[in-house]
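To start, I am sharing the structure in question, which I have written as structure tokens.
The complex appears here without one of its protein chains, the remainder shown in place.
Order of writing sets the chain letters: A and B. Residues in each chain are counted from 1.
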Amino acid sequence: MAEFRIRFDGVSKYYGQQCVVDKLRLDIEKGEFVSLLGPSGSGKTTLLMMLAGFETATEGQILVDGYRVNDVPSHKRDMGVVFQNYALFPHMTVGANVAFPLQMRGISRAEIANRVKTALDMVQLGALSERKPSQLSGGQQQRVALARALVFEPRVVLMDEPLGALDKNLREQMQLDIRALHQRLGLTIVFVTHDQGEALTMSDRIAVFNKGKIEQIGTPRQVYDEPATRFVAEFIGETNLIDGTVETVEPASAVIRLNGGDVVRVAGSGGLAAGQGVSVSLRPERLSLTDGLSNNAGLPDNAISAIVTDCVYQGDHLRVQLAGPADASYVVRLDRRSPEPQRGAQVTAFFSPEDCKVIA
Amino acid sequence: MPAKTLQWLFGALMAAFLIVPLLVMMPLAFTSSLLLVYPIPSFSFRWFVELFTLPVWQRAIVNSLIIGFGTTALATVLGVLAALGLRRRLPMIGGVIRTLFMLPMVVPAVVLGIGMQILLARIGLANTHLAVIIAHTVVAVPFVIVSVSGSLAGIDRRVELAAASLGASPQRVFGKVTLPLAMPGILTGAVLAFATSLDEVVLTLFVAGPNQRTLARQMFSTIRDNISPAIAAAAFLFIFGTLLLAAVVLIVRRKKEVAAI
Partner (left out) sequence: MMSGKSFLQKSGPFLLVAPLFLFICLFFIWPLGSVLTQSVSDNAVARLLPETAKVASSWDGESAPGEDLQAAFVTDLRAATDEQAVGDMVRRLNSAQSGFRTLMSKTLRAVQETPEGLIDLVALDRKWSQPQYWKAITDALSPTTDRYLLAAVDLMRNDAGEIVSQPPEQTINVAIFGRTFWISATVTIFCVLLGYPYALLITVATGWKKQALLAAVLLPLWTSLLVRTAAWFILLQEQGLINSALMDLNIIAGPLALIFNRTGVIIAMTHVSLPMMVLPIYSVLLTIPKNLMPAAASLGAHPLRAFVRVLLPLSFGGIAAGSLLVFMSAIGYYITPALIGGAGDQMISSFIAFHAQNSGNWGMASALGIVLLVVTIILYAVYDRLATQRERSA
């Protein structure tokens, strides 16, 4: 058995009749960076609040290092929390903010001074320790909050959309900074976000939340390339989802007739049966285009005839909108150097069986 | 543009209507005349001297201070506790209780005065300083609640959660985070309570005996019976006292901010 730092064992949360978290199970290993990803209202923040001790679970157990913590008040849980709005103490200086958790633990003044300095240096704010939070920029406040949550070396660091209020460039910088800290200090981090790009960038594993349940949990590669459900496929990255029916099932592949009439071959056939209704997820960047009608000559198995309805230059790529048979529409991402297809042109979109994923 | 001119003329006249009455009082506090009229014959402190040496006024000032500070202490303690309690959503009755606490601001003072006089006599508190303090606290407490609730509402709940997650017990969260952040509102509430007590006349008429005459009560009867510039001097003390208190609050607030930088 692996060494679990945190275990949610059938945890539910009800507000009155409304179920926000539904009999949820999740194990988080020591030193792991796990993102809880989902739309707002999917229960991810509530789960984090229960872990921090700000909310009580209606049923189920929360275990930390093997001990049930349901009834442990938050100030005894030893978890560093970083809030979306930073929640710095507005009446204390930066230094006093960072010193706060150490004072609460009765650590000597000399050691507090030492550790506050180390923590602020770590986030490159050593020079600002006498400032008030209101005199700092958003990014600086964020780093103070981070230093404050790390300075007492908590067992777990919880982050609730900590980068949501920052602008794009700063956000990307902070993503890398936090990731570096995680690796350097060997922290266990639970990170709540609704930004799939952020989750993909930072996490060891991503738990995708929907309606109080986890739809899929896995590495960024797994959830992106092999979405287990329609929801995951659509929520993470952009995708073309086409409905169809399984025609034949072979040992290592299957043939699917799409609703538009095109027949495609997909890799893998586990769990599929002939006649079954399925969806095929096709990432836009995995599709390629050729001019004219498909003639199968020199092309892979899978080709779909379509007409170009729009083409937009987006700087790093070309985004092409296609209309297939039976009102199916596709999005294709092409390399920015590709020739721009004419609107109304007849094209063929093709892809290899390994590049699509069947969702039952 | 004549319309524009008319607009500003109206504004200036209105501002004068609102402010001039407050200003005319001031110079008369320093008149040497026996009458409360302009022009002032010469500058004199005689009315302030009278205020501080004549036993009636002297006693009134002392009474106002005793009752004012008593009211401030009682109203602030009760009001701060209640505002803290009302902060958490009390199921169903929260709104009702808040309205109940606000009602003393609305109820006509004379009606409350009659009831107070009947009740305080019945429980043996009639004609005591405590009776006046109690009566003033009833009407001062809404100001404390409004002002403290306001500053409590301004505290981000997550700041307190953060303190808890950093290891602070509920008592320490209150002492190190909630209370310091609510302090401006508490101070403002205390000043408002003091000002309310200082200015109270009607309830005082009903519950105070001759030994509890306050400055306001003394001014009221002086205006009624024998108008003397002493009331201008008393009014000057009133305005000056209120300004002084407001300044103290401002300085305390500013100091906290400066200390932070």
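As a working rule, contacts are C-beta pairs under 8 Å (C-beta built on N, C-alpha and C of every residue); 3 or more make two chains touch, one makes a residue touch a chain.
Predicted model, so just to flag it, every value in this text is computed and none were measured.
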item: Option from B:54, B:118, B:153 or B:247 whose C-beta touches the chain left out; value: B:118
item: Selected residue (touches chain absent from view) among B:65, B:183 or B:205; value: B:205
item: Candidate in contact with the missing chain, chosen from B:51, B:82, B:190 or B:208; value: B:82
item: Residue among B:34, B:49, B:62 or B:107 touching the omitted chain; value: B:107
item: Missing-partner contacts on subunit B, residue numbers; value: 7-8, 10-11, 14-15, 17-22, 24-25, 28, 35-38, 77-79, 81-82, 84-88, 90, 97, 99-101, 103-104, 106-119, 122, 134-135, 137-138, 141, 170, 195, 198-199, 201-202, 205-206, 216, 219-220, 223-224, 227, 231-232, 235, 238-239, 242, 246
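As a working rule, only the chains that are shown with their structure count from here on.
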item: Intercentroid distance (Cα basis), subunit B paired with subunit A, Å; value: 56
item: Of subunit B, residues touching subunit A in the complex; value: 156, 158-159, 161-170, 172-173, 176-177, 180-181, 256, 260-261
item: Of subunit A, residues touching subunit B in the complex; value: 52-54, 73-81, 83, 85, 87-93, 100-101, 104-105, 130-132, 135, 148-149, 152, 158
